[in-house]
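Scroll down for the structure; my scribbles are underneath it.
Omission of a single protein chain aside, the complex is shown with its protein chains in their original locations.
Moving on to chain A:
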Amino acid sequence: MVGVRDADASSSLGARLPRFEDGPLVRGRGRFTADVPPARCLHAGFVRSPHPHALVDGVDVARAMSAPGVVSVLTAADLPHIPLVDAVAVPGLVRTPQPALAGERVRFVGEAVAMVLAGSRALAEDAADLVEVRYAVLPPVVDPRTATALPPLDPTLSSNEVYRGERATPGLEAAFAAADHVVEGTFSTGRLTAAPMEGRACSATFDPVAGALTVRSSTQSPHLLQRKIATCLGMDLAAVRVLVDDVGGGFGQKIPASPEEVAVALAARAVGRPVLWVEDRRENTVAGPQGKDQRVELALALDADGTFRALRCDVLGDAGAYSFNSASALIEAYLAAGLLPGAYRIPETGWRVRSVLTTKAPIAPYRGVGWTGGHTARELLIDRAARLLGRDPLDLRRQNLIRPGDLPYTTPTGMTYDSGSHLATIERAAKLVDAANVLPGPTADGHYRGVGISPYVEPSGWGSAGAAESSWSFASHDSVRVEMAASGAVTAVVGTPSQGQGHATSLAQVVASVLTCDPRRVRVVTGDTAGTPLSTAGTRASRVATVIGGALLHATERLAEKLALVAGHLLGADPGEISFRDGRAVAPSGSVGLAEIATAAVADPAVRAALPEPDLTATAFYDPPATYSNGCVAVVVDVDPGTGRVDVVDAAVVEDCGTVINPMIVDGQTLGAFAQGVGAALYEDADHAADGVPRATSFADYLLPTARCLPRVALEHLESPAPHTRGGIKGMGESAMIATPGAVACAVAAAVAPLGITVTHTPIRPHELVDPHRGPAR
């Protein structure tokens, strides 16, 4: 067989290669949606609801229409369309479509009720101030625990509960009855927002002659957006083209199609001029999709010796105002329950999952989607169990973790962990922070110290099979195309845009590993639904390395077969004798470079005479089997009980994502997710006040962790290649965001346990860590 990587030649895979895209991006030479305004475009500004819940009695646009620079002011009545509705069907999930502009009723603060189109964004905002909306205010639905007692947000619903499901293994009740100890706890993870550096943005241009729409968007899922816009506008899929250039971060927030994107497309068609909307920070913070927000009730059954016997959970998810997109209403609570056992051997599990609508911005996936909340709750519960049993938390985990001999291991929730290094990663992480020598509790300087050890499993690289193991019906496959030009330069065409993950580098390394060429000879092209092969799901779910990487391996191998045919002709060798080394095709009779082969294939009549189709294009499709990465996050914190200040003073992440394509990119993904995890544990809070109004409206009050909030993080990589995916590649983009909040929360809980303070939710706020009744701390 030709084109198979051999160990010597595949040096591009696993190389710590600086990212090709970094130079342009850090020099300000990226090309974002706002950098490419369509000619003659109008700028959109939205009129947004100040109320969490109200009926819209009327919208008076007269004053706004006469404001300087205004071309049009549109309301729901002006833009009839099919509302956004969930493409994912989960049995039992009630779907409530979300309109591009609210018509009769607003359901969260920030929901758009009208749209001003003007010559500039500033003029649009001035005019938006003049739109008069008459609201009849209704009671907000704020607390998910009481949401079902309030009238449904949608009159067609019987209740605000949009999902309820239960599942249990047959031996669950018996295991609890026979247990020596049952440890219980209720934990909640706060509402977050992904806070990408670039907010959402899109432009739309309608061509009335061709009847075609061109949309440029800051999206993670161009093909998904194409389908949504075509549906909402009643257009054929082929008449909608979605373009994506650089995207300044997504983290899940830019997976779902946004109502604003639909509104922009509708407006461009209605008004006959291109429309550009560039979301500002306040819009993104208040009205953009948010994440997390779960309440998890847990019970763990243990033997007297600490062996885990059973784990039961009751998860309540706060879906926000609509159950509209990417099963967002359910995705949090449902995924939390599916990964309930995490990295542990727990023979019996049971779960109850509920999801309710509230008058808050709708929930979308956010890095570690679903898993973070369940993981954090489980790890806090295990630490609680260790304290009750008088056990070292590390040792209790070690006792119950999946061992090498257990693999492949099928969890009672139906996931089959294909491979991993669960014990090895926890030992390394604990050693890197010297956990054995961190005594929890008071230190000489009057502070309190604690260590948190958080071993994780990430259901990664979702293809359809991986999704199915999470009880999710989800088409998650990709096609790719690899082409070689006459110069020998390679182009890899994929449907998954990068939001900063470094695809231009890592995917080039994958292709180059097959051809044994310099990865710089490989250009990765993406971002145009008219030219890229279909990516059903886009860039999400830590899937690009596995799905696109696997597809590219296959396509490049097919290309290599074609190259071998040409090379065989040129070298007078049998194609079966050809191998690739250092960017050359090598036969016993000699060797020839990729550029010479490509030139010959295009221009040499003798080659074309001998070979019927010397075409250097190859495509491949890939829908990988399920695979699971693993690792461990360990942190040490220092708590000052005189102020409530928490310092993360030491940290380590030891991860195992199978075959590593580029360790530097894995490092970057890990550090970024770690920082977001510290933010989730200690700083970030998109909570709503009791009146339903969001507390955070900008970065002044939505507290992202800064560099000064973070420690130096020790990073190590172990490699357990996936036995079933192409190249042994697993995904890892979400790992540290799954496990870091739990690590930090466990460390804080351990530190303040001697003060009689318990930790039951994130973010942990300073005032919860001081005791006003205690004497002055030093």
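To be clear about the criterion, a contact is a pair of C-beta atoms (placed from the backbone, for glycine too) under 8 Å apart; a residue touches a chain by one contact, two chains touch by 3 or more; residues count from 1.
Everything below uses one rule, namely that contacts and distances are computed from a predicted model.
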The complex has one chain missing from view, so what does its UniProt entry call it, picking from "Hydrogenase expression/formation protein HypE", "FAD binding domain-containing protein", "Multicomponent Na+:H+ antiporter subunit C" or "Transketolase"?
"FAD binding domain-containing protein"
For the chain not shown, which residue from A:G288, A:P455 or A:P705 touches it across the whole complex?
A:P705
The one of A:R145, A:R403, A:R520 or A:R695 in touch with the missing chain is A:R695
Of A:F20, A:F580, A:Y622 or A:Y683, the residue that touches the missing chain is A:Y683
Decide which residue listed in A:D78, A:E125 or A:D667 touches the omitted chain of the complex.
A:E125
What does the interface between chain A and the hidden chain look like in terms of residue numbers?
121-122, 125-126, 129, 280-282, 642-645, 683, 689, 695, 697-698, 700-701, 703, 705-706, 708-709, 765-767, 770-772, 776-778
